[in-house]
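Of the protein chains in this complex, all but one are displayed in their positions.
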Amino acid sequence: MKRYSALGLLRNALDYNRNWPAAWRSPEPKKSYDAIIVGGGGHGLATAYYLARDHGLRNVAVLEKGWIGGGNTGRNTSIVRSNYLWTEASLLYEKSLQLWEGLSRDLNYNVMFSQRGVYNLGHSLQDMRDIERRVNANRLNGIDAEVLGPAEVKRAIPCINTSPGARYPILGASLQRRGGVARHDAVAWGFARAADALGVDIIEQCEVTGIEVRAGRAVGVATTRGAIAADRIGVVVAGNAGVLAGMAGLRLPIESHPLQAFVSEPIRPVLDTVVMSGAVHGYISQSDKGELVIGAGIDAYNGYGQRGSFPVIEHAMQAIIELFPAFSRVRMLRLWGGIVDICPDACPIVSKTPVQGLYFNCGWGTGGFKATPGSGWVFAHTLAHDRPHDLNAPFSLDRFASGALIDEHGAAAVAH
Amino acid sequence: MLLIECPWCGPRAETEFSYGGEAGIERPADPYALSDAEWADYLFFRRNPRGAHRELWHHAQGCRRWFGVERDTVSYRIEKSYRLSGAGSGRPAAAHIEASKEKRR
Amino acid sequence: MAAGQPNRLPHGGRIDRSQPLAFSFDGRAFEGFAGDTLASALMAAGVSLVGRSFKLRRPRGIVGSGAEEPNAIMQIGEGAAAQPNLPATRVELRGGLNARPTRGWPGVRFDIGAVNDFFGRVLGAGFYYKTFMWPRSWWKHYEHAIRKSAGFGQAPDGPDPDRYEHMNAHCDVLVAGGGPAGLMAALAAAKSGARVILADEQNEFGGSLLASAASIDGVPAAEWAASAVAELQGLDDCVLLPSSTVFGYHDHNFLTIAERCAVHPGSSNGEGVRERLWRVRAGQVVLAQGSFERPLVFCNNDRPGVMLASAVSTYIDRYAVLPGRRAVVFTNNDSAYRAAISLAGAGAEVAAIVDSRFGGDGRTGPAGELGARVQALGIPVLAGHVVSDVAGRRRVTGASIARWNGDSWGNVRSTIRMDCDLVAVSGGWSPAVHLHSQAGGRLDWDESRHCFLPAEARQAHFSAGAGNGKWSLRECLADGLRAGADAVSKLGLKPVAVRAPDTDADAGENPIEPLWRVPAARDADRCPRQFIDFQNDTTVADIRLAVREGYRNVEHVKRYTALGFGTDQGKLGNINGMAVLANVLGKAIPEVGTTTFRPAYTPVSFGVCAGESVGELYDPVRTTAIHEWHEAAGAPMETVGQWHRPWYFPRDGEDLHAAVARECLAVRKSLGVMDASTLGKIDACGPDVVEFLERIYTHNVGRMKVGRCAYGVIPGEDGMLMDDGVMARTGEHRFYLTTTTGGAAAVLDWMEKWLQTEWPELEVYLTSLTDHYSTIAAAGPNSRSLLEKLGCDIPLDKESFPFMTTRPAVLAGMRVTLFRVSFSGELAFEINIDSNDALAMWRKIMEAGAEFDITPYGTETMHVLRAEKGFIIAGQDTDGSVTPVDLGMNWLLSKDKDFLGKRSLERPDCLREDRKQWVGLLSQDGRTVLPEGTQLIGDAGKPAAMCGHVTSSYFSACLGHPIALALVAGGQQRKGETIHAALSGRDPLPVRIVSPVFYDPKGQRQHV
Partner (left out) sequence: MSEAGPPRPRIAISVRSGRGFLNLRLNPRRGQALEAAERILGQPMPRAANTFTAGENEVYWLGPDEWLVATGAKRVSALGSELAEALGGFHAAVNDVSGGHVELLVRGADARTVLAKGCTLDLHPREFVPGQCAQTGLGRAAVLLAAGDPSTCTIVVRRSFSGYLRRWLAYAARPRGARLPAL
């Protein structure tokens, strides 16, 4: 891999940018691999990267049915934080956040991880109890967190409405200063480039149509580009996990729903942090280009259509205007939808399965983007050692039978 | 915004309804006869298909009836909606009622 | 010529010269006319530099005349009524309008940022992914600098002074677009008796007819449009929506339209409506939104003065503005010839029509009528030539013209140089297929028209007119008529025969020949910039770079180069970009893929999407029948779900703590009263009601005698506590159930779902009585005396009316139901009364209670009193992960029956002994009130594993010390143990695990 550098940028510019190499190759699939990752989203590419970097597994392919990063990786609001309620969840997301903090250098690709802070607003006494509980738990887990009053929120975010007369007045907030946003496409591209440099084959336009299981062991996949054998197969396909599981005769406790988001036209910088609210459902940040990036709620029905119902968008607009009355005249530019796979406890499954050599990483719900490096890191460990890392052991498939759910629905109303 | 046909009130806007998930999940007659895994399957595991889906909707702002809908989860097109206690509910409702009456006796 | 309007033509146009309008742009004063857009007025005034591009800060002029405009992005107005990012082409001029350019510092005419243009090569596509990484901690500084140049306009600085609203509408046929095709479709549908809505984004119907020189049925096109509109207005059930953009086509034929009602931002003053969102459910839809002209891609094609040919015509014919004095027209199709004719007719000199076609056969121009007209006007046609570059920086000063051999990627040498101040370009047309695509419709590449056409519809819609690839006026009219009739037939109506009008418009006989990139003197990476996306500065070289770096999928290319991500959403550039990409990849255009369009077709304000549900209407405030008394008493309100409940009742100067201490003591010592009306209340009756409730609740419901009350909990099927409340058996087959305030709707839904979907054989009727009954809780040792004083028709002594029973009664002359239940642990009565009488009863109670110093209390005191007694608040002490067993409620779980959730309690995790269990906590120091949400740790050492958290915590005035409730791992077996509360900024505080019942553990006080 030719490393990017300031000097390289200049040199290439002088040469009219005619000598930039491809960021990743487009190889033909081999007959067999040590490991196959199904799904070329951020999580899958990260898994391949960490397999190659940390576990010495370089004969690895990432199979992507479309184009890499074309699923939820490219369809989210790019928020990164680790201030989850339950210890199990917060430690996993914290691992991810720590990886984010060095990711640009690590990958030699600027993923523009911007630690501009994440505010979770409280609008009722119960919200504030939940915030207090979560912040205290985060701190004890070594995760930065603080509780702010409405005046401090107003000082930090001048355009927010802290009027006590609001329908749902802001009573306070939690703040994770290390949280922030990143450039979503760059994450997929950066991991792809770095994994490719370590020998990983990234194969686009290659749809997996079957998983071959022999004597309880997964031995390969059938694809639109032929059969490919593999010692182990990791499946990371948000929005398709159930379909892939079905190919191996497995069932997953997942339901897929539309989740919508939208951006405004680019405006001059007015909001330099991330604001989330559960009661007044909406979350918002402003991109480096100036767009307000806003997440709406989940549509209630199951849906794979990558689009949702308009009233959900209307509601998000109302929520944003509640919080930021001045944004009423700003205009929505683009609206889109993703598919979120949701587990009963709003926590992911990063797990071995009853099929030997077949591993699933799914059910990230609305929390997938922020988990990208951490998810890949623990999944790579799970594949390489055929057992979960301590961090993802609680997120195994058998928790649904034992009842050991990690219910992030409960107190963390906004699980984005 | 979907247009959902309530079997009693006719087509109404989606905002009048609440969603109830996959239809036809029957509560096991004897939960204690089930292993933990089987119980978990009933509790948490759903078909979640890409394509035709039988699901429950509740006319929450209308007649308060739960009913069944057959909808495609990709195109969102609704093939039909049906009363749970009537024909086409996907489960033989009348027979079911008789059977459970039996059980109670 | 109008004063200060050097480019205004002396005659013509659809402007009102009797109404001059003064406006300002960039701090300078100008004048235009009513009927102008800001763009036409600026052009009339001779302003050609109106903006700067996003990245390279290149000087930019007006390119188009409609929604596609990428350059003239304006800030209109100021303060709270400001409107950022409006394209000048879409701003109707009004007197006093204040417009400012949105890019460029210190100004649009001199912009420091223009240095970017010189460093442009470094700033190629994706450059920021490759840099700003060293040193690691510096990204925030780099980003700070990058953000400084973010965005176009500025957000308003205060709450929106204007109003918005929604309007739900239903129609048989919605016609999107009121040009020739749309008008014909609407006429065909409406005359056949269909309910029609016709929406057009412009303030006048007619679309292209408003700037057309053709005549229809013997009258000028614009006049014909006006008469068609008049005819539609005369028809029943035809709603005409001008200034209304259909911006979203959603599932199930639901469409959203943004209507601009008040032209002047800020002028509605809270009275009128600025914008209205039409939410339309349409039987059929006719999409007639026209088409966008494509620019041509050549060196420096972004210079001010390079304009779309159709826009040139529009400025001349509709606005009577001459965009240039000496023009070069550059085209690969016939339509630009009309611009040449318009220019010549308006007195401009057309130096040449440079037509890339006809190079091979030696002809000098197009055959047919257009060719003849151009020839008659003496306009030279340079066939087989291209404009390869233009000169000038802030305004075009000349064009370099070269002979073209048909190879887009070879090099050409320009042989001709022409002076000019305007280059009118046409690269062909792209139908506005956005709504068709939003509706799920596929797009097909048309090899003869060289554009994407709508393929078969996926919802109930038809495309018509230019949006359907029908370029000539005659075809548009006929196609609109056809689509209208098709829509009507699909609805089962009989289409009424409508005659297709006749027109003298030319048809354009010579086919377009594709020209996706004009070659230059040097190769595509080294030649001057050839822009594809003007706003985002995406060039041909950027696309080549993206492909070189492996970003080959069209979505990767778009994201890597920002192509199509501007406020114009690629209306001008996307097709050119895809074609160039296809060229670079050596693929056919349809192989590269198409874009899936998403709403919004053009940007829409947050305000109009939100509608009226903002501010106090954001969410209903639910109030009880006694609410006005609480307000008059000055009680601050607590938000509980949608309800406003009195939090506490401060007496002069009291804070929360003082008021609550006083209220608590009053209840314990004498008499308190609270409004508990928000509790959910359900009447359940029927022959199977006992069987039903046995399945829902955990206790033995059947053992309750008529007249008895019982506390019950409802677990979910996962065994976790969902809700709780007191129930009363009011008859053999009848129960009165209460739920928590927040759980009322959910519990009723839960019960109905089981009844209707799983147990339809059970005969039970559930009726919500939440709003009908108000509930007044009178608590305290003197509560019985209060009721006696009010006058009650039943005996109230403890033998006749024991604890946990209910009786109908007449109290103070009013019919009530009394419950001897207590959430405070004191002697207490809950009075249920028809809400119509509740306020009167409350007042009587206050009056009668005076002698007992009756004290109204709010939710906070209620919480303290129940905590002293160890009663849970579902949702505060529980969080969806807590079972009744965890709460120490084993006594409530019947062994004799199954109930929902029971099986789940047998799962291994639910049987763990170290589950978090609910206990009481006492601060060892006897004075610290632990913050709710405090985490608990085993010992004070660090790092400490958390073993639980505080769910409720108060100072108990009655006990004289703080009390807390908590969930602690294995807590029920650890009573007496000391653990630690991890307090922020302090040493961990030792706390002792105790029983959650702090007060009157034997429960004697409520039994008196």
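Just so it is clear, A, B and C label the chains in written order, and each chain counts residues from 1 on its own.
In the analysis below, a contact is a pair of C-beta atoms (placed from the backbone, for glycine too) under 8 Å apart; a residue touches a chain by one contact, two chains touch by 3 or more.
Source: prediction; values computed, not measured.
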item: Contact set of the excluded chain (shown chains only); value: B, C
item: Per the touch definition above, residue among C:217, C:612, C:654 or C:906 touching the missing chain; value: C:612
item: Residue, one of C:71, C:835 or C:972, that touches the chain absent here; value: C:835
item: Contacts of chain B with the absent chain, listed as residue ranges; value: 1, 8-10, 12-13, 15-16, 60-65
item: Positions on chain C where the hidden chain makes contact; value: 163, 165-170, 195, 237, 239-241, 261, 268, 271-273, 276, 279, 281, 611-613, 616-617, 619-625, 643, 683, 685-687, 763, 765, 767-774, 833-838
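Here is the rule we go by: only the chains that are shown with their structure count from here on.
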item: In chain A, residues with contacts to at least two other chains; value: 305, 309-310, 344, 401-403
item: Residues within chain C bordering two or more other chains; value: 250-251, 254, 279, 718, 904, 907-908
item: Chain B partner contacts - residues on chain A that touch it in the complex; value: 240, 242-243, 251-256, 300-305, 309-311, 344, 400-403
item: Sites on chain B touched by chain C in the complex; value: 1-3, 13, 18, 20, 23, 26-27, 31-32, 34, 36, 39-40, 43, 56, 58, 60, 64-66, 75-76, 78, 84-85, 93, 96-97, 100-101, 104
item: Chain A contact footprint on chain C (complex, rising order); value: 54, 80-85, 119, 121-122, 124, 127-134, 136, 139-140, 143, 146-148, 150-160, 162, 164, 166, 248, 250-251, 254, 256, 265, 277, 279, 525-526, 541, 545, 548-553, 555-556, 559-560, 567, 569, 598-600, 603-607, 609-611, 613-616, 618-619, 621, 638-640, 718-720, 875-876, 879-881, 904, 907-910, 931-935, 937, 943-944, 946, 949-951, 982, 984
